[in-house]
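All protein chains but one are shown at their positions in the complex.
Going in written order, the chains are labelled A and B, and every chain counts its residues from 1.
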Amino acid sequence: MSGRMIADKVVKYILFASAIISIIIVLAIGFFIFRESIEAWTELGIGEILFGTVWRPGIDQYGILAMIAGSLSVTFGAILLGVPLALGCAIFLAEIAPAGVQAVVRPAVQLLAGIPSVVYGLFGMVILVPLIRNINVPGNSGYGLLAASIVLAVMILPTIASIAEDAIRAVPENYRHGSLALGATKWQTITRVILPAGKSGIIAGVILGVGRALGETMAMIMVIGNSAIMPRPLSSNPLTFFLSQARTLTGNIAVEINYATGIHESALFATGVVLFGLIIVVNASARWIIRTQKYVEKAN
Amino acid sequence: MDERSSEIALIHKAQALNLKKEQRRQSFWVALMWLFGLITVSILILVVGYVLLKGGTAINWEFLTTPPKGGLSGEGGISTTIGTTFYLVGLTLLIATPLGVGAAMFLIEYAGEQSLGSKFLRSMISVANFAVETLAGIPSIIFGLFGYALFVSTLKFGFSLLSAALAGACLVLPTIIRTTEEALLAVPNDYRRGSLALGATKWQTLYRVVLPASTPGIITGIILSVGRVISETAIFFVTLGGSYRMPTSIMDSGRTLALHLYYLAMDTRAFDKAMGTGAVLVVMIILINLLIDFVSRKLTAGVRRVR
Partner (left out) sequence: MKNIKKSILLVVSLLLVTALIAACSSTSTPGAPTTEPTAETSTVSVSGSTTVQPLAEKLAEAFMTENAGVRIDVQGGGSSVGVKAAGEGTSDIGMASREIKESELLEFPNLKIFVIARDGIAIVTHPDTPVSDLTIEQVRDIFSGKITNWKDVGGEDQSIILVSREEGSGTRAAFEEMVMGEDVLIAASSILQPSNGSIRTTVSTTPYSIGYLSFGYLDETVKSITIGGVVPTEPNAADGSYPIVRPLNMLTNGEPTGTVKAFLDFILSEAGQKIVVDDGYISVK
């Protein structure tokens, strides 16, 4: 074997090594976060951590249900506000906007995706929180789910919009032609033909948006108030639920990790394990939907 | 006949009515979609415009060239945080780029290889693909937690640029792998066949032919990653320490622009300076987006020429 053949082999294995680095990193992340959390799981008990509603490290109470509820509530709020906007934006870009308008809106969506989350957080702190504070409900501080949901909705908009747009564009051109030839209007074509055909891609986009929302940290710390309580309505009006302060799983970690030692630190890693698990499930389901779509396409 | 034609006329009339209704419905929804597009653009203009306008007044030469000072009172400028940002970006990419490009080359160029044979390697490749997708979805605070547990505590790198860059590399790795993969896929197979036919080995083919042809795509990935590191806060919040002195070695603590913005907004009342820092960040991100646009245009132009 000549020298360059050996070099060829060596390079192959170096490249192979870098290819499996990703596997090593994922395993290492799982391993280290779980290893650090073992103390909390074994000493406090899984049920105590997952279903405990009281987070009080000072008196050794480490229930993270309030944070799970906080994360889910703020994600729900963001989806409620962000998804219609994102889908509308995707339909607009893919089917309606003339090329000139697309050339403005698409870079705008891209830029929205690139803006650092702290800038959104700052914007929320300076503009949204004082605005929301004007809603006259006792105990309303402005910080809370509403401000966080609005900020988050803007942050997940680009993710959902761009994936949904791709999904809509991927619908074969002859679907459109067929529908229009049958006398359907453009809007009927969009709602009855294109959206159903691109459904799974759109759903996957929304799910990935959920993943992004669950994972956002700094902007949440800045506007949500960080109270470790179950979000609850501030008055008899159930809508004031969104004025409640809350804390997300991510915020719980970021805000306290630097202050924590011993079992407290371990409980924060346990929070990380829960977040990690949640995200893996969410992203895997998005991937699963995209994959089944591909099979269907192939079958067709 | 008359009866028949009047019937047809009626049907036509009904159809026309129906059509009108549908058209009215259509114009309503289309208008709504326009509105949504408009809202998206206005959100951007609102956020970017507000930050640039408010922050613009805080930005001057002195702000950009003096270091922060006075503890948490928010005095001084942002010079060292700009320096630290670039330092950290460089370090992160120095770690992530070779790994990411190498991984992508293996996943694309070797995955289809017949001689690869072994079932083990094949399954490793599909696991690696799965791992890259998983990495891409992991929230940054998890990378931060991981970096804190492994680099800061276990390996005792402390709160340092090294810890932060290693954790940051995990964040940008999937971006670099995916964009490089796309760039490699865009290189026509004829290139590879031609080079191999001339007697070049696989690696020679890769680095003399395939890699140069895919450079713009790889650069796009790198620029994207630069943007992600500049914007990232959560990872560095728990691994970088936050000292605002200019780091002189990779074992030093530091504070990036985004982190400085967080501290200014949360810890001081210097909202004007926070806005100024935000404006600098936003301008950087806009420049990066323009750069990506420029490079990818070059890329498509190159591909067109090839065809």
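Criterion: a residue touches a chain if its C-beta (ideal position, glycine included) is under 8 Å from a C-beta of that chain, and two chains touch if they have at least 3 such contacts.
Keep in mind that what you see is a predicted model, and the values were worked out from it rather than measured.
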Considering the complete complex, of A:24, A:239 or A:281, the missing chain is touched by A:24
Quick one: which of A:83, A:255 or A:290 touches the chain that's been left out?
A:255
Residue, one of B:19, B:155, B:185 or B:198, that touches the chain absent here:
B:155
Absent-chain interface as seen on chain B, which is shown:
69-73, 94-95, 97-99, 101-102, 150-151, 153-160, 162, 166, 207-208, 211-212, 241-243, 245, 248, 251-253, 263, 265-269
For review purposes, identify every residue of chain A that touches the missing chain, sorted by number.
11, 14, 17-18, 21, 24, 28, 31, 35, 54-59, 129-130, 133, 138-139, 141-143, 221, 225-229, 245, 247, 255-256, 258-261, 264
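The definition used in the following text is that only the chains that are shown with their structure count from here on.
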Per the C-alpha centroid definition, the whole-Å distance linking chain A and chain B comes out as 16
Residue numbers of chain A touching chain B in their complex, please.
4-5, 7-8, 11-12, 14-23, 25-26, 28-29, 32-33, 35-36, 84-85, 88-89, 91-93, 96-97, 101, 104-105, 107-112, 114-123, 125-127, 154, 157, 161, 185-188, 191, 208, 211-212, 214-218, 221-222, 250, 253-254, 257-258, 268-269, 272, 275-276, 279-280, 282-283, 287
What residues on chain B touch chain A, complex-wise?
19, 22-23, 25-26, 29-30, 32-37, 39-41, 43-44, 47-48, 50-51, 98-100, 102-103, 105-107, 109-110, 121, 124-125, 127-128, 131-135, 137-146, 148-150, 154, 170, 173-174, 177, 201-204, 206, 227, 230-234, 237-238, 258-259, 261-262, 265-266, 271, 274-275, 278, 281-282, 285-286, 288-289, 293
